[in-house]
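All protein chains of the complex are present and in place, except for one that has been dropped.
Then we have chain A:
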Amino acid sequence: MREISLHIMDIIENSITANATFIEVKIKENILDNLLIMKIKDNGKGIDSETLKNIKDPFVTSRTTRKVGLGLSLFEATCLRCNGYLDIKSELGVGTEVTAVMEYNNIDRPPLGKMEETIISALLNPGVDLVYEHYYNEKSFLLDTREVKKILGTEEINTPDILIWIKDYIKENLKEISGGAF
């Protein structure tokens, strides 16, 4: 993947496939500690402990179209390449939490990329609420779709006009907290 945000999108897709209705995405760009930390947590159906043991094996997948599942394996490969790690915790009926850590200034680290596009792609799915928190050192930005739905007075925010507005909203705020680094 060319951007880390594409890996994150892939993990969010997993959550949606697992029937999650609430997803938390947390990004921490901790430049002072030279760390990039990403957490994706959902309330989906969870993964049984047997599957969880081998989950990062590319030949373990729940998909039915073929026997290869590369999402987590690719994300882990990127983390390892950047002196980091990928950790996945899950409990059946409760949900799953994926944590990915990388060295911030590692030369092999792909750019974070267009997080705003990843978030609105996820929001296309009706019935998913999402909290997106992004830290850049001590500054932070938070988007909670429950708040958006409340303001709009509708549960239906998966339409192009609203999503494009949210995209620009995220983009502007990320630019603001990072001092223009995005």
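The rule we apply is simple: a contact is a pair of C-beta atoms (placed from the backbone, for glycine too) under 8 Å apart; a residue touches a chain by one contact, two chains touch by 3 or more; residues count from 1.
The criterion applied here is as follows: contacts and distances are computed from a predicted model.
For the chain that does not appear here, its UniProt entry gives the protein name "NADP-reducing hydrogenase subunit HndB", which is one of "2-oxoglutarate oxidoreductase subunit KorA", "Pyruvate dehydrogenase E1 component alpha subunit", "Amino acid ABC transporter permease" or "NADP-reducing hydrogenase subunit HndB".
Across the entire complex, the residue among A:D33, A:E91 or A:E172 in touch with the chain not shown is A:E172. The omitted chain makes contact with just one of the residues A:E103, A:E117 or A:E133: A:E117. The set of chain A residues touching the chain not shown comprises 1, 6, 9-10, 13, 17, 63, 65-66, 69-71, 74, 114, 117-118, 120-121, 124-125, 147-148, 151-154, 156, 158-165, 167-169, 172-173, 176.
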